[in-house]
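Report on the structure given below.
A single protein chain has been omitted; all remaining protein chains appear in their positions.
Going by the order they are written in, the chains are A and B; count residues from 1 in each one.
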Amino acid sequence: MSNQDSQGPIWEVFVQKKSGQPFVHCGSLHAFDKEMALQNARDLYTRRGEGSAVWVVLSSAIVASTPEDVGPFFEPSNDKVYRHPTFYKVPDGISHM
Amino acid sequence: MENQLDLENTFQARIDKGEMIEPKDWMPDHYRKHLIRQISQHAHSEIVGMLPEGNWITRAPSLRAKMVLLAKVQDEGGHGLYLYTAAETLGTDRETILDQLHTGKAKYSSIFNYPTLTWADIGAVGWLVDGAAIMNQVMLQRTSYGPYARAMVRICKEESFHQRQGYEIICKLANGTPEQKEMAQDALNRWWWPSLMMFGPRDENSPNSENAIKWKIKRETNDQLRQRFVNQTVPQAEYLGLKVPDDKLVWNEAKKGYDFGEVDWDEFNRVISGNGPCNKERLAARVKAHEEGEWVRKAAAAHAKKKNENLIAA
Partner (left out) sequence: MTKEQSLYAYILRIADTNLIHGQRLAEWCGHGPFLEEDLALTNIALDIIGQSQALYQYAAQLNGKGQSEDDLVFHRHERQYYNAFMAELPKGDFGFTILRAYLLSVFNHHLYTALTKSSDNTIAAIASKSIKEVSYHVRHTGAWIERLGDGTDESHEKMQNALNELWRFTSDLFTVENSDSIIINDGSAVDFSTLEIAWSSQVREKLSLASLTIPQENNQQLGSRKGKHTEHLGYMLAEMQYIPRAYPDAKW
């Protein structure tokens, strides 16, 4: 089992633009360990200087709310790993959303 | 059955209202499948697209050009990453998606099955191919599926430099020595039609388009986008004294756009079905990279386990 080929687990990435500002979710990536996740996050999400600090969290560690489970929108057996928080901040400078 | 219909109607009503669908929302199975296919194909295109441009990095004719091309190809890798992870939110995983690419089950944009023969091709790719891609991508920023739209916003922010980089190369060539001009014209001759093919089949031959438009996964049709691309790009070529390789190209004042010739749909189908100039090489390169990387991935996983990294949260 330990010799299975994989892409590594998924991590969610949060970037803080400037100190004092909130950490904002900007996406995810695959990495095999914490150090790699942090470095990959830096390469992938901050190489244009978009941030001063980064958090990476295993997707599996995130506990997310489900959409209001009223009638049609209840999704019973969802234990999927891939969760994105249901709050999301629209990036600055984008006018079509 | 009725419940299913209710769900679908409510879902469609949300989309019609302009609401975004998020990973944990209810969605019809065919919406989910359509998106997985579209997003992963888009991701594959970015990754395979690294190859025709990547092979000119070591031969870039100036230090600046080398660095700009490196940055561009790096961006493309990054775009692939954003898209793979967006696809994964729909309930698939990267291993599976990659396997589909490597076994030829998944498609990617046909344009990357053409070879980059000269330095001018790098200019043409940035100008025409990225130009065409941008047209698709801008509209996808408003697509109905949240993670896809957000990935596209990121991608669009980074994309504008790609097209400028390509056009700058072509400008330099078009304004250079006779040999350079000839190189630029030759690249345009070879990349023009494949770029038009990037917009896909004619609308009447495009079976998935109707659903895609209804679900706001696609905001404009293939032919609409293709027309807009021609209208935008022809003046850019003429400005440089380059001739678009289309004898039927003519300005139509009534529609305020260009009439243009018919794409060679036989060529399109050949390339899409795996018989283009570079299909085999591109796929082989990706498979090789994946296979040769296996020991690295396994070692990384083994090391993490040794360090007892507790990769599953308690």
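Heads up, the rule we're going with is that a residue touches a chain if its C-beta (ideal position, glycine included) is under 8 Å from a C-beta of that chain, and two chains touch if they have at least 3 such contacts.
Predicted model only: the values in this text are computed from it and were never measured.
One of B:Ile15, B:Val73, B:Val153 or B:Leu242 touches the chain omitted from the figure, and that residue is B:Val73. Contact between chain A and the absent chain runs through residues 3, 7-8, 29-33, 35-36, 39-40, 43-44, 47. Chain B meets the missing chain through residues 47, 50-51, 54, 57-67, 70-71, 73-74, 77-78, 80-81, 84, 119, 172, 176-177, 179-180, 285-286, 288-289, 292-300, 302-304, 306.
FYI, only the chains that are shown with their structure count from here on.
Averaged C-alpha coordinates give centres for chain A and chain B that are 24 Å from one another. On the chain B side of its complex with chain A, the touching residues are 3, 6-7, 10, 22-26, 74, 78, 81-82, 85-86, 88-91, 93-95, 98, 141-142, 146-147, 149-151, 153-154, 157-158, 294, 297-298, 300-305, 307, 309, 311-313.
Those residues of chain A lying in contact with chain B across their complex are 2-10, 26-30, 32-34, 36, 44, 47-48, 58, 60-61, 64, 66-67, 72-75, 78, 80, 82-84, 86, 88, 91, 94, 96-97.
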